[in-house]
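With one protein chain held back, the other chains of the complex are shown just where they sit.
Just so it is clear, A and B label the chains in written order, and each chain counts residues from 1 on its own.
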């Protein structure tokens, strides 16, 4: 076969095979939310919450209200159709006849909660500044810390998750995950003054509950003990509860829906915890036994 | 010196020094494959494999064949010249006189394998849906799961790796690595129904062999025991073999080319394994001893 025939044959096979594949055909009957548009909404939200930080605008007290009003109008214009699309997906629990009015109500809720979301995020910025000796200014945290980006996106996505909007919260948090290596499921409940330093590899599962003044480092997993039962576990609390004033150092793992990490607990690096920890406990993993080989000491010859 | 003189002097030094540097001069004699074009090809391939998911198109059974035909033509038009460039690199094993005909043959092979690649990827989607209680729909996995993106790119790159195409498979898998934190070398052999959840920090080495129905979590390394011999190890099997129905939980490490993880094995989180494991074994790392300090219990004062 020449290349034209190969292309023809593959195109035919791909289109016939598509018709036989339920998951692929289901994309026909419905339009899907547009990822690029959702990322634009996140960018506008970031500008509205941190005016002056992401667009080179120099604001005055007088101009700020116009600036905010413009951004909120844009956010509404872009987000409402995407939510409506999501609410019409087969996986949605919403009556299609109510999709438009619900989309409008959810947008209104999100917009009216933005002042509170800003308050929470400014607390997160404070937690970052006081928690990281390498931070030179709050501006550095707002402009460049991946932890703050991931928390910002989570706090937006969480509102949509609670409103039972399909797909969009996941698209949002996976956008942040791709940018930062921090994977916060939009279903998690997270309190005030939350800080994630460095952050690459952090995973916070869907049913995690986190209190106030909690600090996590890179590679921390707050996860499930097992996912062997798959979809049967959907909706079950399978991720841990972290109370207030807890610090969890790098690469530690806390697993299980009944695991509660008490107030004021400090968990050192590399811990692996599947049971509850009482308040004000400090945990250091006793370093696993290490085998030292030193030819000058043992006169032995060693190779790796 | 004023700034113009400094620029002149540095430009001269950088150009003279370039002439003396073998690795830099070698880029002259040959054009390199274009990364942006290769990423465009991956985007077109994603649309061809998952029609309706990545472009807002609403397809009908009638229009799907035209859509696929158009995409495959684009893929061929863009990919063939890049493969030809790669086959003319000094590192290539191909006779330059045969570069064009081989590039055409390799493109034809890739295109004719796309229906099979789709079949494999739809199995991977199923594995993800059944393996993750937080997944609300298959569409969510196709549109937003980083694990699926990494596996998709790997399955394409692996075909080019087997055809001995230089550089392009690496550019593809490093693109996915950058987007997802999942580093699958294009040389690995991976079976059906493969799922990676969360995924940040996963590393799968070049000579790894993975069976069917395998599930990996974030931070899992399937790696080499040592790379001390560097290029002498090129081509040697130095990464493990994972048989069917194996689950490896977060942040576990399996090392060594002779290490075989048997059928049905479950490896808990944080394990570090350098020896073979028999079939149907479940491994839980005994938590390393932890030192608990609690001032209320010990009445002691402690500081971190």
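Details
To be clear about the criterion, a contact is a pair of C-beta atoms (placed from the backbone, for glycine too) under 8 Å apart; a residue touches a chain by one contact, two chains touch by 3 or more.
Model, not experiment: these values are computed from the prediction.
Contact with the chain that does not appear here is found for just one residue of A:24, A:41 or A:72, A:72.
Here the missing chain is touched by one residue of A:59, A:91 or A:209, and it is A:59.
Check B:115, B:133, B:181 or B:240 against the missing chain and you find that the one touching it is B:181.
Within subunit A, the residues in touch with the undisplayed chain are 48-53, 56, 58-61, 64-65, 67-69, 72-73, 76, 104, 107-108, 111-112, 114-115, 118-119, 122, 125, 129-140, 142-146, 179-181, 197-198, 200-201, 217-219, 225-226, 228, 247, 250-251, 269-270, 285, 287-296, 302, 304. Against the chain not displayed here, subunit B makes contact via residues 1, 3, 6-15, 17-19, 21, 23-24, 26-28, 31-32, 34-35, 89-91, 166-167, 170-171, 174, 177-178, 181, 183, 185, 187, 200-201, 203, 205-206, 219, 221, 223-224, 227-236, 238, 251, 253, 255, 266, 268, 270-274, 278-288, 304.
The working rule: only the chains that are shown with their structure count from here on.
The distance from the centre of subunit A to the centre of subunit B, with each centre set as the mean of the Cα atoms, comes to 23 Å.
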